[in-house]
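All protein chains but one are shown in place.
Letters A, B and C mark the chains in the order given here, with residues in each chain numbered from 1 onward.
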Amino acid sequence: MNLEQELKERLQKKDILLMTHIVLGYPSFEVNREVVRQMVDNGVDCIEMQLPFSEPMADGPVILKANQDSLANGTKIADCLAFGAEMAAIHAIPFLFMTYYNIIFKYGESAFFAQAKEAGIKGLIVPDLPPEQGESFFRLADEQQIAPILIFAPTSTDARMRELDGFGRGFIYCVARRGVTGKKSEFGADFSDYLGRCRAATAKPIAVGFGIQDRDDIRVLIGKADMAVIGSQTIRLVDSKGAAAVGPFIAGLREASAKPQSC
Amino acid sequence: MNLEQELKERLQKKDILLMTHIVLGYPSFEVNREVVRQMVDNGVDCIEMQLPFSEPMADGPVILKANQDSLANGTKIADCLAFGAEMAAIHAIPFLFMTYYNIIFKYGESAFFAQAKEAGIKGLIVPDLPPEQGESFFRLADEQQIAPILIFAPTSTDARMRELDGFGRGFIYCVARRGVTGKKSEFGADFSDYLGRCRAATAKPIAVGFGIQDRDDIRVLIGKADMAVIGSQTIRLVDSKGAAAVGPFIAGLREASAKPQSC
Amino acid sequence: MDKNGYFGNWGGAFIPEVLHQTFEDLKREYIKARQDPAFWQEYLSLMSTYSCRPTPLTHAENLTRHFGGAQIYIKREDLNHTGAHKANNVIGQGLLVKRMGKKRVIAETGAGQHGMATATMAARFGFECTIYMGEVDVQRQRPNVFWMEKMGATVVPVKDGSRTLKDAINEAFRDWVTNIDDTHYVFGTACGPAPFPEMVSWFQSIIGQEAAGQIQARHGGMPARIYACVGGGSNAMGIFGRFLQEPGVELVGVEAGGKGIASGMHAVRLGGTDASPGVAQGYKTMFLQNEDGQMLETHSVAAGLDYVGVSPILADHWEKGRVRFESATDDEVMEALDLTMKMEGIIPALESSHAFVQAFKEAPGLSPSEAIIINMSGRGDKDIFTIAHAFQDPSWKAFIIQKGLEYSK
Partner (left out) sequence: MDKNGYFGNWGGAFIPEVLHQTFEDLKREYIKARQDPAFWQEYLSLMSTYSCRPTPLTHAENLTRHFGGAQIYIKREDLNHTGAHKANNVIGQGLLVKRMGKKRVIAETGAGQHGMATATMAARFGFECTIYMGEVDVQRQRPNVFWMEKMGATVVPVKDGSRTLKDAINEAFRDWVTNIDDTHYVFGTACGPAPFPEMVSWFQSIIGQEAAGQIQARHGGMPARIYACVGGGSNAMGIFGRFLQEPGVELVGVEAGGKGIASGMHAVRLGGTDASPGVAQGYKTMFLQNEDGQMLETHSVAAGLDYVGVSPILADHWEKGRVRFESATDDEVMEALDLTMKMEGIIPALESSHAFVQAFKEAPGLSPSEAIIINMSGRGDKDIFTIAHAFQDPSWKAFIIQKGLEYSK
């Protein structure tokens, strides 16, 4: 079953899916392991695991620092691939890799795709690789049946969205606003228009990310989007309250009556 | 009797005359008074009294510092004129004023000449006033019968010396070498040639100054020059050994058998 | 540049989707400007009335005599307003920003030179201005920060990563993706995503265009070789551009050898074997990176050469053998700087001094009937803190200690 099918199946049972994000090797692979377990146990539908890069241009301060600290800990790409394989083997949700293009390029695209395939990874998010620049990448993705997740932005025109959709597989990642990860987003009228444009441009499930922090944010998205992406917020949570706090936080995101979480 | 006559008369009795130099108000008028007394008592023939100026461009470090300290003590030009009058009244040798042109200019040339005349001053040495620049100065000098002392330098051509001689009165001040006051001079073959050129250009007595420090220097000058000028050396002496050392130093300069003085 | 922004195997535009439309707009505006002779005319006129173009070509007679070989000419980019070739680029981009109707500019800066130039341009054009600068560089280059602030710019110290140039670039991109609508990112060198490498090279090409006419008039023909230091590559592309079409002119890029290639403390991307192909900061080139693709720390006495990547256009010329690459160590640089000051009364920037080093090595081997041109990308007097420090000047140290004590009271 490919990623898109799997997500659509999950959507049969839920009004919105949750995708979470971790930075591999931050604060350590052990903590990653525990955080993933808590996420999966509490109903997360999909996890993007970021392979750290020294120049994470599209990330905000929280994830940026996590990347740097992970590298300072000595995290290697080989470790990340192995960890990905381990997670995919023990947890029954789709796992994605998120990273910057240089990590894949330097590893060797074919080798990377082969390893990712073997690890059971379902998709790849590479925010600095526009389709025009990734001919061999998209060919390999197709060959290996790993979904390249493309990104829509509020600045994308309708035509551009349709073009991107042609290259994307699995789902479309709609960034909620201009800017980098980590800052709170506003979900006003402009946002609704934007999501409408996204929906019109693709038949794939759409995920919304950047700045989603609490239950209220997620409630706004129900009916408009198929998946909410929680990024920096869980990192902040682990930093401040430890891995054990992740489970209750995730659980709380879908409880209709839960209070807004803060950390 | 004018200055030239007076010096020529003195030359009847001596193989060389001595002119000494003091900076008025340095270290104080009291010390000046004592130094002049010692000089006169020990056979000095002529004294140039320098009116301090803030910018003594042609003077070396010793006299420069004396100028500055005198001004820092509060020395006024009026005090200097009064002191000059006092000295000329009590000592039977010719006294000259030496200063820079601005002192005279700012005082008012006529007023200055009138005062100097009244004070009994016999001549003026103004190292930064070439005759071309001093039309009114030379006219007043003539009117008041105060000798303007002109300066020959080793760089003066024969023609220039003759030109200067036409403006000068009293005697000609031959600077022994390039440079400023205070440093020792060498009296070699070049020097003899130079003095020869000086002698040929003027019928006036010639004084040699700049760097004359001891009995040996003076002995060299006998027969070649009419007057030796001791400048910075007595200031150094007063600084290091006090006014009382001046008398013996002066006396020693002419003693045929005296050892070279040092201080 | 092909339609994807490549030069041979290098370049491209590896940018987040949120910037896609902005880059489309920028490319369109850039192509329009290139096709509009009035734009270049306006550019030339501004450069000749606000900066001092054409900058002179100085015949270094004393150095020529000293080395006894080729006639040494120096292209004097130090005489530009703000003291370096950086002015050419920022003024050009400023005109483009005016055309695009944007009101705010941002820039990264390492040495501070590009930040100074951008702040200056912003003041002149009436733009709001934010400069990103690694915290380490803010500390090293306080005088430049002072001037930028005085010209009304906001200087943001970047505390991430190695806290130097590349981190400032990342941070500037983060600002840009946040404020795309009214903001233009004034990229400082011939790197980054297309169209920056080509666009910056275009504005800098004024150097080579002038130099070609000047050397023709003075020497009566083309030079044998041209030397330029290579940080990002903009001054090199600027002077090389016009001469690429002259097969007899050898073009030599000089990178920062730092403490020596063997030490690993350098910024040699094309003239050594430590770099490998990679994609970062929006473009593909030879990067100094480890086997995992993580960028390495670099080192140079010249902050402006201390960078992990290099112009994709230069990488292409390197691969095709059109431009030769060499490197100069920190020590060699101080020596060449010293000699140039003493013999010609000219103070090259530490960056520019790298080009002097290589020219001095090669001049004696050429004949006096040949000419070489050194591109003096900037002046060194802005670098007093770095240069006096590098010379370990004791009076300078005493002066700073004394001043520090006065301010501590």
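Keep this in mind: contacts are C-beta pairs under 8 Å (C-beta built on N, C-alpha and C of every residue); 3 or more make two chains touch, one makes a residue touch a chain.
Only a predicted model underlies this, so the values are computations on that prediction, with no experimental measurement involved.
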item: Visible contact partners (per top-of-document touch definition) of the missing chain; value: B, C
item: Touching the absent chain when the full complex is considered, from C:Gly83, C:Gly208, C:Gly257 or C:Gly378; value: C:Gly83
item: Selected residue (touches chain absent from view) among C:Thr22, C:Thr55 or C:Asn235; value: C:Thr55
item: Where the missing chain touches subunit B, by residue; value: 53-61, 64-65, 68, 71, 76-77, 100-103, 105-107, 127-130, 132-133, 150-157, 160, 164, 175, 178-180
item: For subunit C, the residues touching the chain missing from this view; value: 48-52, 55-59, 62, 76, 79-81, 83, 119-124, 126, 139, 142-143, 145-147, 150-152, 218, 338, 341-347, 381-382, 384-385, 388, 391, 393, 395-397, 399-405, 407-408
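The rule is short, and it goes like this: only the chains that are shown with their structure count from here on.
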item: Pairwise touch network: line, ring, star, complete, or other; value: other
item: Remotest chain, subunit C as reference, centres from CA atoms; value: B
item: Inter-chain centre distance, subunit B versus subunit C - centres from mean C-alpha coordinates, in Å; value: 66
item: Distance between chain centroids, defined by C-alpha means - subunit A, subunit C (Å); value: 38
item: Computed distance of Cα centres, subunit B from subunit A, in Å; value: 98
item: Multi-chain contact sites of subunit A, meaning residues that touch two or more partners; value: none
